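Sharing a structure below in structure tokens format, with a few things to ask.
Missing here: one protein chain of the complex. Every other protein chain is in place.
So, subunit A:
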Amino acid sequence: VQADGTDGNCITFVLHDEDHTLGNSLRYMVMKNPDVEFCGYCITHPSESKINFRIQTRGSLPAVEPFRKGLNDLMGVCQHVLNTFEVRLLPEALRG
């Protein structure tokens, strides 16, 4: 992760070894945050596997916060999906 930006409100993260898999899902979670004015990601060049992830917040919230919240929310979603999925499959296993 590398971060550079102008002031605390807008930040561009450079995430190495990532692509649309994390980029798009993280963008969706960050966009769901009402404090975020702009969120987007782009792949700098298809031969390099890194993405530029930009967050701009409205107001004075430091831009790292929505990023952290987005990651935590995405982890929460995955955990819930995993739990629901495994519970769903359990009767199959019990039935043998």
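Going forward, contacts are C-beta pairs under 8 Å (C-beta built on N, C-alpha and C of every residue); 3 or more make two chains touch, one makes a residue touch a chain; residues count from 1.
In the analysis below, contacts and distances are computed from a predicted model.
Between the names "DNA-directed RNA polymerases I and III subunit RPAC1", "Phosphatidylinositol-3,5-bisphosphate 3-phosphatase MTMR2", "low-specificity L-threonine aldolase" or "Pleckstrin homology domain-containing family J member 1", the one given in UniProt for the chain missing from this structure view is "DNA-directed RNA polymerases I and III subunit RPAC1".
Looking at subunit A, the residues touching the absent chain are 1, 3-4, 11, 15, 18, 20-22, 24-29, 31-34, 64, 67-68, 71-82, 84-86, 88-89, 92.
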